[in-house]
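Here we show just some of the chains, and they stay where they sit in the whole.
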Amino acid sequence: MNTFGNIYRITTFGESHGVAVGGVIDGIPAGISVDEEFLQREMARRRPGQSSITTSRNEADHVEILSGVFEGKTTGTPIGFEVRNNNQHSNDYENMRDLFRPSHADYTYTEKYGIRDHRGGGRSSARETLSRVVGGAFAKMALRQLGISITAYTSQVGDIRLEGSYSDYDLGNIENNAVRCPDDETAERMEALIKEVKMAGDTIGGVITCVIKGVQVGIGEPVFGKLHAALGAAMLSINACKGFEYGMGFEGVSRRGSEMNDYFYVKDGMVKTVSNNSGGIQGGISNGEDIYFRCAFKPVATLLQDIKTIDKDLAPTVLKTRGRHDPCVLPRAVPIVEAMAAMTILDYILMRKGNKL
Amino acid sequence: MNTFGNIYRITTFGESHGVAVGGVIDGIPAGISVDEEFLQREMARRRPGQSSITTSRNEADHVEILSGVFEGKTTGTPIGFEVRNNNQHSNDYENMRDLFRPSHADYTYTEKYGIRDHRGGGRSSARETLSRVVGGAFAKMALRQLGISITAYTSQVGDIRLEGSYSDYDLGNIENNAVRCPDDETAERMEALIKEVKMAGDTIGGVITCVIKGVQVGIGEPVFGKLHAALGAAMLSINACKGFEYGMGFEGVSRRGSEMNDYFYVKDGMVKTVSNNSGGIQGGISNGEDIYFRCAFKPVATLLQDIKTIDKDLAPTVLKTRGRHDPCVLPRAVPIVEAMAAMTILDYILMRKGNKL
């Protein structure tokens, strides 16, 4: 299942150290102006080596568009794209050929397929998410025409968390620090923690919050295609994502119904709600308020420490990780969360509107 | 999107106060022994009126099987089924015809469809989940043959929570109290809280934990069809579910990678892990350990209080709720969580094995 979406659909391919990663975007409406500069900028946000708190691998990750765009506009036909894998230190991974790294997919892939490309995690590598950022960038170009914006940010790293709601922060500030947190002071503390963890050869997890503004009322499909169920599946498909909640989420379970209900009022002939504990979705359908949700990311499983594990013959062995790795996945996961959200929202809008905007 | 699943697929129909609710189960393997007594027992677990802490509506909810079973066994053809709606106090809902209840789907359905069956929430009513329990019961009959068990329980109501892991409790005790919590002492406190809330005309939320034992290694589909992403979408499609996490979930984000990794060992020639922080899934594929996850349920939006809201002409109005409602959805949601989990697991096993066991 390397395809995501119903009408706006992306199919991805590629291993971490194969020839290329890429994909096909199907179902994009015709006539969208293609902003290649924006596309490469989105890629740069996910790119390794972008700061001192991400992996030091330096991959240019240039996207080549192979089809579906003609004279600067989408034609409604599928957009094929690829990124060649240039910086392949495949030999770095030769010691991984025959062993199973703990809390990675090595063992489960081997059991499922009987064979695996061990280099850098192969298909299970987060390098696959590069294709999602491409799909998300095109979705954002379409959503921009509808006045819809999607913004994610790092709201927690380890125990350091933003206590406020998304509306308490200047979301325009997110790209101003390496950790992608809108509050500079908190960002500094998060960075310090990530560096400390990195020095120890260890890793740390965190939470990403995402806000979607401008979705009209009426988008979503009961009963199994609820908009938040689609967003949840989208986020949980991202490597290392272990949890999803929207609106008040887990925190709301200890509230009374009388505290949680979002009461209606009318403003300028528009239906609004006083609070937005529901997170912009009722019965699986958008209600016109901001949609917001949070995603939990576990600490990266690859440590720069000697790790005792087993090999494919089930004998004990020790893994000495070389290579270059992220001590914390959060900063680079922010654009991936946005990309998956953008594709989901566009897909659901197209289910309502048909294959055009 | 009233269909769920890929190979094992359920399509449901029916409004709360229409003629009937029901559905079609497609893709069930042939030759499964049909245990109708078990099916009705599962229905009874979801049934209103089962205890003093659920709604006092008393619905027999007898399932009639219309096809797909021959001489006591499934034939591999679709199983049509229905439950007639008998206990319809439709007039109780006449006052709901023209207004929008806060934190319900009245407004979003009206905006999406331009029309809605207002009686008891119509299609957005949790009565729809009855069909899921039927689909789950058949899935459990198939999974039983593979030695797979699925058990959910109430692990939190309001602020009262079980602090231990699922392995700390006797899961055989769950059906012994009305709240479906394995720890009797905690169950008593939960019941007391629900009754207190009910007396106040209010409602309360909670958390359901679910454990799946016996799934072989290798079930799950990278990269968009990860097993936990499918489970997440399944749970988030249940009414009132606002969050999903598996393994260590949100709690794990503040741990170090070195604490979180599940190290391998070999026991009797089988690969096992020392801890199970991953929740039984690596890279979207089961690793043979127990699969476990938690779902957040918000407090029910229907209060037995006068509620200020607006009507379809956007004029202010007051809703006086009569009818009979649940002060806490958790006890009755337990079998629904199990049903969605059973359907998801069977579906994924069939994707691996083809349309037979």
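Labels for the chains are A and B, by order of writing; each one numbers its residues from 1.
In this text, contacts are C-beta pairs under 8 Å (C-beta built on N, C-alpha and C of every residue); 3 or more make two chains touch, one makes a residue touch a chain.
Note that the structure is predicted; figures quoted are calculated from it, not measured.
Displayed in place are 2 chains, all sharing one sequence; the entire complex defined by the structure file totals 4 copies.
The rule we apply is simple: only the chains that are shown with their structure count from here on.
Taken in their complex, chain B has these residues touching chain A: 1-4, 12, 100, 102-105, 107-109, 111-112, 123-124, 128, 156, 158-159, 197, 200, 202-207, 217-218, 220-226, 228-230, 232-234, 236-237, 239, 242-250, 252-258, 260-266, 269, 271, 273, 277-279, 281-287, 296-303, 305, 307-310, 314, 352.
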